[in-house]
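What you see is the complex with one protein chain gone and the rest in place.
Going by the order they are written in, the chains are A and B; count residues from 1 in each one.
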């Protein structure tokens, strides 16, 4: 039996991983998404026999359990048949589900316009010492992300004792160290500044600033994430390297022999020898190894890591400085906003670093103004984002739509402003967030003791009485972070059902 | 005899009224427009026999009257043949024309990219207590309106003693009460503010602010207009309701059962009962009826209407506070600019409220910087807007183009910056204007005593001598508002001609 639909889908996925995204005009094909309600949001591409397969088990289940509303998801990977999933009850609980069913998350990934799995990064430079990778353009993924067209996300990794060669780009960068140590050197015509950076330190690199980046550590890799804001054209920028390597010509080689000879007032052979080198002594790539001696020399002028809470203008920002804005035994939420840092004010972005302990839930909330680009630094999590479904003509009730993803290291997830979101950590995890349009952003929680906006409308929004709503809201004793499996043991009694479901197919 | 051209046009009109305008990419087809000069601006779609029909009566008329320049308009509705109209003389005067000729205005409406008749609003929510309607996207109507792609106009109406349920949107709103009374409640995590509003009061609702709106009046409907500035994507935004109704799911239902149980630390049945309710006790829609008791309760905390001229930050703005900027016995023009209100400064918009008495003319003028979105609150009017015609290759003289429309209640008209405009009230009328890019806008009048820019170039711009021009400009004793029919009686002597024209077809 063949499933041309899903074969097709897999192909789309592969195309999506190509990076040279200008000619491609990659259009997200939403084939299957999580839905509430009995309708399948298939956008007229699901063949008839698929529909039949889905309905049959639903009828079966209707005889067993009460279904307030039903969400059907079509899952397919390789040769396995698709599998229906009733919602919200009796949905197999998460841990069990993941043991035997990562098929589901795969299919979600390809259809969730807000989720960029780590394979959506395209390699720009790569050699044995490290790589630079660039995330797919946001607005090419979905028109939902059109307002992010002036933003790109890049990732840099390098081995111990290496150097990313001097270059500049036609983009403003906000660079954040995810792990390891770095010496970042910013070069201007009149001065050179070197900074020691470590995990959760950020530094703005203004467009056109020549810079280089050393991993001075003897053991640990350096991992850096970069928000790039191109200045010449929307969503595209170039790296201009001074050095001539096997991976990248020196930009000085772009000038004609005549221009070079006049510029340096000497003959071309001399210029060629000193600046560009022979084939045999060219560097292998834009990331090169350094000797201990060289590292020592480069470290000498670097400013020590600042432990100040408020970083002076133009100096590195410690995202985790001061007190977390939200914190309990289950997690910590650090944030630096445009209001308290001039580098960020200028770009109107915020930076956040969030720890969620294994088994904890970052409670449902939304940002009033910011679009948040979330980068997974460490750990695994489930994220649920709630949007509104595009209305079909014949529908009576406007429905909400859940965008769900299983996040792991290096994945990126975009949280639009005002869309409610919650995150459950499956292992200890750390997230880095870039908030776009961050000035005056407010975070409104929808559960928990504090900052809970639902509490303010308890008397007017719900069928339950104000007393009932208050009582309900007071069950949760925590704020911001809560236990994600408060009644795990009880529910495990309902465990057999998933196995039954599994047995049916 | 068939007129496929116009049938086609009618169809376009119908398509245009559909709201889900993303897939449609509605392109305004300008088929016939008002023109000065003998050429018909038909953009190569008018069939040959139409041209013939037009030219014949023109030749006839050329023998009777002097034609300084001629404007031909092709009118067609249902089965009636089209009808030429010579310009500027002997054009039938307006009142007569409207008695027997609303065909004309219909055809103009469909071809004037700046005019949005009230049927260009699409219903988003509607039940027996009221509705929310959203105007067609500006930039989908015409590339001329591309700079308005980040703006939408929404209208809300509700019956006495009703409530629009709590919700938030991913857009900044500038809400203005057109008629009736309202209690607007803005909910944040740490405070709740309620304001009493009445006609011509405006309030900014920042993106993400949960709010609800009560019509506390026992008799009068509430009518509200809203300028929406989406934050996530250009020209589109969503309303997120907390309440679960037959029209709209609660956004909390978008989270999975697991996430909800963990968030509220209780079982799903309890959450479902208290927050979402059973089918039988669901509200019919997002606008619900309130008892007198509930109205009293909700009114109790609302701040009284502020009569201050300068409204404090974050408090409602009285658009008609203080003195009108232009005023005489024929009309009044109130305006609040970014310069005198911080809520408006932040959005760079202005608000204006204009009364024009029946039979008065708001004199020709243009805005130097602002694009004005005009909403007709009350009354009927003729508006004339002057642009420049896109040049044809074989033309010698670049021509101006008149965009004319008959405005009535709930119509919207966009006045681009620097395009001259004048409005004649056919009944007492009130207009509300949102000025986009309002900072430092200057209004230049082209007739009347004051603020008349023509007077400043009387010696250099015209064939008449400076004295002649001055004399001409001094006939008009009024400023800003003037009598629209100063010589009505004289002209009525020329009345027969329209009847003759009418008889010819």
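The rule we apply is simple: a residue touches a chain if its C-beta (ideal position, glycine included) is under 8 Å from a C-beta of that chain, and two chains touch if they have at least 3 such contacts.
From a predicted model like this one, the values you see are computed outputs, not experimental measurements.
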Handout entry: Among B:136, B:188, B:283 or B:367, residue touching the chain not depicted
Key = B:367
Completion exercise
Considering the complete complex, of A:154, A:225 or A:271, the missing chain is touched by A:271
Handout entry: Among B:379, B:416 or B:435, the residue in touch with the chain that has been omitted
Key = B:416
Practice task
With the missing chain put back, which residues of chain A would touch it? List them for me.
Solution key: 20, 22, 163, 165-166, 168-170, 187-190, 192, 206-210, 212, 231-234, 238-240, 242-244, 246-268, 270-278, 281-282, 298
Fill in the blank from the handout: chain B residues touching the chain left out here are 36, 68-69, 87-89, 91, 93-94, 143-147, 361, 363-364, 366-369, 371, 384, 386-388, 390-391, 393, 396-402, 404, 416-420, 422, 424, 437, 440, 442, 444-448, 450-454, 456-457, 460-464, 468-469, 471-473, 475-477, 482-487
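The rule we apply is simple: only the chains that are shown with their structure count from here on.
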Fill in the blank from the handout: Between the Cα centroids of chain A and chain B the separation in whole angstrom comes to 41
